[in-house]
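One protein chain omitted, others in place.
Each chain gets a letter, A and B, in the order it is written, and its residues are counted from 1.
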Amino acid sequence: MNRYKLAMVLFILSEGTFFGLLILAYVYFRATTGSEPIAAHVLDPLKTGIFSVCLFASSGTMELGIKSLRKKNFAGLRFWLVATILLGATFLVGQGMEYLHLYRSDITISRNIFGTSFFTLTGFHGLHVFLGLVVLLIMLGLGMSKDFLAKHETAVEVASYYWHFVDVVWVVIFTVVYLWVFL
Amino acid sequence: MPINTPFIAASPQEQAISHLFIVVLCWMGVILLTVTGLVTYAIIRYRKKGEGEPRQIFGNTRLEWIWTLLPLALVCYFFVATLHTMAVSDPPTRGHSPDMLIIGHQWWWEVHYLKSGVVTANDVHFPVGVPTLVEFKSADVIHDWWVPELGPKIDLIPGHPNKLWIDVDKPGTYLGTCAQFCGAEHAWMRIRAIAQEPAQFDAWLKEQETIPPQPTSGPALAGLKLFKSLPCISCHTIEGLGPTPDAGPNLTHIATRETLGAGRLMNTPKNLAAWLKDPQKFKPGTQMPNLRLTNQQVNDLVAYLETLR
Partner (left out) sequence: MSDIPVTSLPHAIPHPRERMMSWVASVDHKQIGILYMTTAFFFFLCGGVEALLMRAQLAFPEEHFLSPGAYDQIFTMHGTTMVFLFGMPVLIGLANYLVPLMIGARDVAFPRLNAFSYWLLFFGGLMLYFSFFAGGAPNVGWFSYAPLSEKPFSTSPGIDYWALSLLVLGIGSVAAGINLIVTILTLRVKGMTIRRLPLFVWMTLVTSILIVMALPALNVDLVMLLIDRKLGGNFFAMAATGGSAILWQHFFWAFGHPEVYILALPAFGIISEVIPVFSRKAIFGYGYIAASTVAIGILSFAVWAHHMFAVGLGRPWDVAFAAGSMLIAIPTGVKIFNWIATMWGGSIRFTTSMLYAIGFLIFFTIGGLSGVTLAVFPIDWQVHDTYYIVAHLHYVLFGGTAFAVFAGLYYWFPKFTGRMLSERLGKWNFWLTVIGFNTTFMVQHALGILGMPRRAWTYPNLPYWGILNLISSIGAFILGIAILVLIVNIWVSLKHGERASDNPWGAWSLEWATSSPPPPENFEKVPPVRSRRPLWDLVHPDDPDWLHGNA
């Protein structure tokens, strides 16, 4: 068993519990209180959906990068890493725009329980995307050296685990927060 | 003073709990004696006698089964007994409307008798032999109602009302307390549950329903005027004096209560005077401030409050 991969899997388990509980809190409040404003009236699932596609796609580009890495195609890896980073950054920009829009409509973290749980949940996810981007940028920087990639294939793979995790969490959050409004 | 314990039950609910408690404690005693006996035997019998190593034994599956299944059987028995006791000690409350409402405050109890509209504080009167459904709410943080002789304790949680049947079957005064840490004066948030025969209870209720006449002369009148002009009236309700805030205990019948400051002092004129002089001395942190009253003011206020029967 590779110790770095194992450690990342454990870290993801721990983080997964963290997000699971945040999501649970959101669901609990969503189900028990209905004070305005609520998700259905202020969120734009379509717009956020488009930005979400960027994040989902970035998992694919990440995987293509790992495939290139396995074939020792380092230029390919760099290309796909850049693509992943750009897609992830686009998602963050989208989230920033959404926050700005909500803020302008006077929906803030202190407004009511929707605001509190929404910003906490999506904010923590955004923070994790941001950290993921930092990690990927470091990988890209180090990946400029062939030596590094030849020796530390695992490092890039472990980073990709984390990136997929961030992506999967968003699948759940997007479903619970944005798609639930249609029910 | 009588001792205060769940083992002296004063309600059928508590009767069931204390019975179960004793049964379970006996079984626990048996297990503890077994374990202690085995350990004692082992350390005496198998203490070091020579240099050689004893025979090595690595385990015994049959023994493992025994000490897994026997406790399991005991636990199953406890579980069934628990279900049974629970049904008796916490009968269903759904579909019944509450007779009383108790609201927890930092650090006192507000008590409403819903049918008569009587409001009192800290001394909680119950009729003997008449099951009373009590609803519990909190005005601020989480508190917990606990009178050992009367049955289960129950939390008072903001936004989460709870209900409990209280069915006292022996007249008497039962001491209780807030059991959930609720801030600085958690220690002095005590309960006096006073169980009276129905006739006496009705008489008490009648007395609480009538508004005491306002004094017309002497120090009591001066006290009434002071009560209205000093900040007293902005926290304490006295029926007949206008708007009814509920930041502090309702004082309409203060002179009929047994204690002051939620069980801090016995309610005597002397203690009342000392309390008015400096509540913080007796209950540091209580919401009632030291108003720096003169002795004259204190005496007038006490004269007035003593008329509130």
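By our rule, a residue touches a chain if its C-beta (ideal position, glycine included) is under 8 Å from a C-beta of that chain, and two chains touch if they have at least 3 such contacts.
Just so it is clear, the structure is predicted and the values come from calculations on it, not from any experiment.
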Options B:Thr120, B:Thr177 or B:Asn250, residue touching the unrepresented chain: B:Thr177
Contact residue for the chain not shown (choose from B:Gly117, B:Pro158 or B:Pro269): B:Pro158
Absent chain, residues of subunit B that touch it: 1-7, 16-17, 20-21, 24-25, 28, 31-32, 35-36, 38-39, 42-43, 46-50, 52-60, 63-64, 67-68, 71-72, 75, 78-79, 81-83, 85-86, 89-90, 106, 140-142, 144, 146, 148, 151-155, 157-160, 162, 175-188, 190, 263, 284-285
In subunit A, positions touching the absent partner: 1-3, 6-7, 10-11, 13-15, 17-18, 21-22, 25, 28-29, 32-33, 35, 109-110, 112-117, 120, 124, 151-152, 154
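Following the convention adopted for this analysis, only the chains that are shown with their structure count from here on.
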Between subunit A and subunit B, centroid-to-centroid distance (C-alpha), Å: 50
